[in-house]
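Sharing a structure below in structure tokens format, with a few things to ask.
Each chain you see keeps its place in the complex, though not every chain is here.
Letters are used for the chains, namely A, B, C and D, taken in the order the chains are written, and counting of residues starts over at 1 for each.
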Amino acid sequence: MTTLEAAEAVHASPLVIIPAGAFEQHGPGMPLATDTIRAEHVAELVAAELAGSAVIGPSVPVGVSPHHLAFAGTVTLTTTTLAAVVREYVGSLHRHGWRKILVITGHGGNNATLTTVAQDLLTTHPDLQFAWTPLTSLAADVVAGLRVSEVHGHSGEAETAQMLHLAPHLVHTERLAPGTTRPGELDPVSRLSLQGGHPALTMRYDRLSPNGVLGDPRNATPEGGRAVVEAAVARIVAFARTWIDA
Amino acid sequence: MTTLEAAEAVHASPLVIIPAGAFEQHGPGMPLATDTIRAEHVAELVAAELAGSAVIGPSVPVGVSPHHLAFAGTVTLTTTTLAAVVREYVGSLHRHGWRKILVITGHGGNNATLTTVAQDLLTTHPDLQFAWTPLTSLAADVVAGLRVSEVHGHSGEAETAQMLHLAPHLVHTERLAPGTTRPGELDPVSRLSLQGGHPALTMRYDRLSPNGVLGDPRNATPEGGRAVVEAAVARIVAFARTWIDA
Amino acid sequence: MTTLEAAEAVHASPLVIIPAGAFEQHGPGMPLATDTIRAEHVAELVAAELAGSAVIGPSVPVGVSPHHLAFAGTVTLTTTTLAAVVREYVGSLHRHGWRKILVITGHGGNNATLTTVAQDLLTTHPDLQFAWTPLTSLAADVVAGLRVSEVHGHSGEAETAQMLHLAPHLVHTERLAPGTTRPGELDPVSRLSLQGGHPALTMRYDRLSPNGVLGDPRNATPEGGRAVVEAAVARIVAFARTWIDA
Amino acid sequence: MTTLEAAEAVHASPLVIIPAGAFEQHGPGMPLATDTIRAEHVAELVAAELAGSAVIGPSVPVGVSPHHLAFAGTVTLTTTTLAAVVREYVGSLHRHGWRKILVITGHGGNNATLTTVAQDLLTTHPDLQFAWTPLTSLAADVVAGLRVSEVHGHSGEAETAQMLHLAPHLVHTERLAPGTTRPGELDPVSRLSLQGGHPALTMRYDRLSPNGVLGDPRNATPEGGRAVVEAAVARIVAFARTWIDA
């Protein structure tokens, strides 16, 4: 996209999609950029479905990943800095005339910061509408239908499946190895942290899993990944259509 | 509590509970401080149940409420400032020797900021465990069993019920009035915002409800409030016991 | 106060009073929240005297108390964070239409930060008038007439007396114990720090007094406390009346 | 002073004096840099008296002057930025080994910020002692003995006298003109602001005085200025000697 297309898109494409990810450990078999890759692919699929009413803005390739810092290669932003980055992306787009921004984040660690940005924008940019969405949890029902371990999550069945569908050449399938798969492998505080719901307790991943994985990625299949991705795309597209038409 | 009790509690009471609330419109019948009042009451009930293994720290009486600013009296912090306040409370308590902190927030607008604080603390205070919990959503199943409107939420049946149970003298029952109770009363973007799940779209409350209320608080009962509060207290206590014993 | 009263007060009550305190050691006999309790009580007395031309906003329950951190239970904000909190309270109230804000601080450690807020508001909110006042030093002449030690101050005769008048059930009178009462008990640098006037040298309280007390709180009486409080209230009320009528 | 003298001074001269001033209107007859000039002169006089046990660090030539911004040429820092500047001067000196820092401020608008710096340093640099002092108010008794107007202060008799003593070539004596000299010339809110004591209300100077002056600088004499300066120097020196010897 050049500045000419951007100038047209301000009028023709009311929605800008920003993919956000992370640069963090994804176990022995998946790349550090896994979350960014998934977010960018889904953003493209969503934009394609929206057929001209949405454009894709710059990515946020590093997110909030302090819980993975014990694993080599993880790069993290503080929540303050991620918020500033997103706010400044949005401020620039607002200046050009866009009023609807959707961040698609492949990394759950960005969720809270995105919400804080949304809240602060209500005051600073009252004429802007800012939405964000995660990926995998959008399709929780589809994931539930896959073959997943009792404990599953980061770099587990669902996330690996998405990568096998979207970017199989980046997955070292021969290295995929189970991480924590049963609550009994966890110490009591870690179990509390992973039980879902509230109270919420944030823990470092090196305490939750020796190899940084929750679940057994060997059970992931490209078909399962496609199902998750398609469900996520469909739901984002449905949301976006209603929003754009409103 | 004096400094003498605090000095003992550092050893005897490993958990500090911080109540957090808001100072924001709660419709025509409930006080601006509703969320802080509920959080402080629940904190006391939880601490009483924990019988000496938890103490209560200072409250956070103002939270993140930009979505309510169109209604008179609402006072809000930015997410940056709330994060700084909580971080500095925690930093002070950590200095005295506490390593487990639980924030009970009566205001959902604080949730995201509390998560960002939890994330940043992983790096700055690796030997600390920080948890937080909302109130009403802890007892979503109990709320579902109450007589609630199709659309319900802020200052609606469940929140009013809690106040009728915990601080009935502060509720102007004669002024309680229904707000938005059915999706059909909402414009399409507002409906998107309230549909729950993701994508998440944050909206100002003056667009969601003319009087700032979601649901019909006239249907609230003290008994319903007690059920919600007791469920919330029980779940927080169960969590805290496991955590403290771990 | 609900949002309805707030909406009326924007027009009827031109002044908003914000009580500010601290959460810090107050010797063996008084609660950590002593300063907030006194500020809130005085705010109520002042508002009552002003009979409808002033309303009370949210409290600031934690202030700037790094000098007390050696004593258990003390929680402190940095001056940066306290300034942000007050600025955002004021900004919210300004948005609703209020143009006169008075902070009553029960804690002298907040004074400087309140002045910096006042200075910065001259530029950011030129149509706002922001005033603040301490409590005990407002009634220095009354305190001088009480039975006070040669060295007296924090948690000493005057402050304890106020608590015996305003919240006697929170004072452990049996535990009240003298702290530093004569200059000879101080090392030379501490003496410099306490001599009053300038140059000003800020010191930690654990160097000034083994139990965190300056003076002998056993000599405090509720009558003395009432005299201090009444003088402070009268002076604030006189100020506020002139200000509101101007 | 070169780095060689600095290296010696770390051991021989335990005290560093930092002069702080302002760049703000001082009425029709005195330079914008008046406060910095007075602070630097007094710093030199104090250092000379201390004969080798103190050195002078870099000046802070611009201070907190938002109340003078309506008058041309005034340059101001926010309180946040002044605090950062002083904190970083102090941090650098601390790194070299100094543990006693005294800021002499010729501008009262800096006082509160200097106190906030002192408070925050208790936590960040617990082994450092930081003091600060104003000038004119150090010699309030001497000023009271001068021929001063009922209302006097900024750019008035005492300040002009100091300049006539310290830097007479920079005073346009022919332009000196009275500003506000009697309370009756002030509107009620301005009178509140200038009455001294508390509550404290900060006002813009263009509301307090048409020419930015409080008092009648035509009555200033070099002899009066010398008396003020000598008293201030003597008191700072006495303080510093006690401090250094402690």
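One rule holds for everything that comes next: a residue touches a chain if its C-beta (ideal position, glycine included) is under 8 Å from a C-beta of that chain, and two chains touch if they have at least 3 such contacts.
Predicted model only: the values in this text are computed from it and were never measured.
Identical protein chains form the entire complex, numbering 6 copies in the structure file, with 4 of these shown.
Definition applied: only the chains that are shown with their structure count from here on.
With steps allowed only between chains in touch, the distance from chain A over to chain D comes to 3. For the touching copies chain B and chain C, the fraction of interface residue numbers used by both exceeds half; the interface is of the same-residue type. Seen from the C-alpha centroid of chain D, the farthest chain centroid is that of A. Each chain gets one centre point, the mean of its Cα atoms, and the points for chain B and chain C are 28 Å apart. Centre-to-centre spacing of chain A and chain C amounts to 48 Å, using the average Cα coordinate of each chain.
Residue positions 69, 76, 78, 80 of chain B each touch two or more of the other chains. With chains as nodes and touching pairs as edges, the resulting graph is an open line. Shown are all chain pairs that touch, namely A-B, B-C, C-D. Contacts from chain C toward chain B in the complex involve residues 1-7, 9-10, 23, 25-33, 57-59, 61-62, 69, 71-78, 80-81, 84-85, 88-89, 92-93, 95-96, 172, 175, 212. Residues 64, 66-67, 69, 76, 78-80, 83, 102, 109, 111-113, 115-116, 118-123, 126, 129-134, 137-138, 187-189, 192, 197-204, 235-236, 239-240, 242-243, 245-246 of chain C are the ones touching chain D in the complex.
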